[in-house]
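What follows is a single structure, and I will ask about it in a moment.
Missing here is one protein chain; the remaining ones are kept as they sit in the complex.
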Amino acid sequence: MCWAVPGKIIDIQDNRATVDIAGLRKQAALDLIAQPRVGDYVLLHAGFAIQKVSEEDASLTIDFFKGRLGR
Amino acid sequence: MELITLAHGSGGRITQEIIQNLFFRYLGNPLLNRADDAAVFSTSSRDIAFTTDSFVVQPLFFPGGDIGKLSVCGTVNDLAVCGAQPQYISCGFIIEEGFVQAELIRIVKSMAYWAKKAGVKIVTGDTKVVEKGAADGLFINTSGLGVRRRNLSLGIDKIRPGDKIILSGAIGEHGIAVLSKRKGLAFESEIKSDCAPLNKMLINVLDNTTGVKFMRDATRGGVATVLNEMVLTGDFGILLREKEIPVSEGVRAACELLGLDPLYIANEGKALLVVEPSSEEQVLKLLRQSEYGRKARAVGEVTKDLANKVCLTTAYGARRIIEMLSAEPMPRIC
Partner (left out) sequence: MIKFVDEYRNPALCLKASEKIKAISKKKIRIMEVCGGHTMAIRKNGLNKLVGGNITFISGPGCPVCVTALQDVDTAIALSKLEGITVCTFGDLFYVPGSSSSLAESKSEGADVRVVYSADDALNLAGRQRDKKVVFISIGFETTAPTAAAAILRAQAEGLDNFYILALNKTMPAALRAILGSGDTKIDALICPGHVSTITGIEIYRFIVEEFKIPCCVCGFEPLDIMTGVYILAGLSEENKAELVNAYKRVVRDEGNKKARSIMREVFEKADAPWRGIGVIPSSGLRLRSPYKRFAARERFNIDVPPAKENPGCICGEVLRGIKRPADCPLFAKTCSPSRPQGACMVSSEGICSAWYKYGD
């Protein structure tokens, strides 16, 4: 449930951002995010950004298997 | 009271039902019942292919094309996948009162351009104007006649287990290009409709190899629909390999955003070919000679088991069924 996709904020006007997903641009409402900045990656759901993506934590799942389970 | 709904026009299972239970039932004859993209019949001297298609796309102008280009290429392609050289097109216009003339001129000029590019002539036509609200701006119907050489035999009945399935390029581009301009879903993308006349590309293949058994153009309902239609009538199955299916980044991103599956999204410039295994390399090489076939790929094969089913092997080694579409896919949030 809750189909959502991560994208990068490339522009902000009022409370709306242009979000880039692998070259596709979609408008997203920013009402639900605190201090959004151009360059932030956000999770886009139903036309709204619902959370920022943490780039540091993004590698955790990959590293989990690389580290724990070996190559 | 039973009503016709949008699902009846989506190209999936419900469309099939109305075609079988209504149109074939009352209008059926051996030629119609073959359900090919074009009807091919013989005269004393040659085989003629005859087809018709109606175009109701909204919006009328979209990235990569317009309703005029579509109406020419769509009919050209229906003839081409039957192995015919398209020659003559008719076109009927149904125009809504109040339509902007400058737009009509643009559309007609586009038709002229693409007819010339495809090497076909528009030789007869009709014009009707209906009251405001009775047509969605403009509807176009085109019918086409082509000539097929006598010794060509293509058909679902020629398909055998082991035959290879080839796609002439990346899928989902037309559907996504049109969707990107729909009100309420608007997003910007670089995706252009793949609308293109495929006759020269396909004739080149047919002229230079004998291993082609069957061809279809994958229009509304996408590749999944065409393949499901094929296994309905045949006694074989089809197994696709997910890793091989060409999808551009832009189409993938749009599908991720909206929760859609590229296999079910409309194309307007893609052919699906079923070929003898020994011809696979040659067919790919010939397709790639065309500007419209550069990304041609072998995506699967015909199987003896999995009868009447279309399946796909995922990147993780599991197999899943690619169902017939039941209705036009809608963007999801869940």
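Letters A and B name the chains as they come in the text, with residue numbers starting at 1 for each one.
One rule holds for everything that comes next: contacts are C-beta pairs under 8 Å (C-beta built on N, C-alpha and C of every residue); 3 or more make two chains touch, one makes a residue touch a chain.
In this text the structure is predicted, and so the values were computed from the model without any measurement.
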item: For chain A, residues in touch with the removed chain; value: 1-6, 8, 21-22, 29, 31-34, 41, 43, 45-48, 50-55, 57-58, 60-62, 64-66, 68-70
item: Residues of chain B (touch criterion as defined above) contacting the omitted chain; value: 3-7, 12-14, 184-185, 249, 252-253, 256, 258-259, 314-321, 323-324, 326-327, 329-334
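We take it that only the chains that are shown with their structure count from here on.
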item: Chain A and chain B: spacing of chain centres that average the CA atoms, whole Å; value: 36
item: Residues of chain A touching chain B in the complex; value: 1-3, 5, 21-27, 44-46
item: Touching residues on chain B, where the partner in the complex is chain A; value: 186-191, 249-250, 252-254, 256-257, 259, 332-334
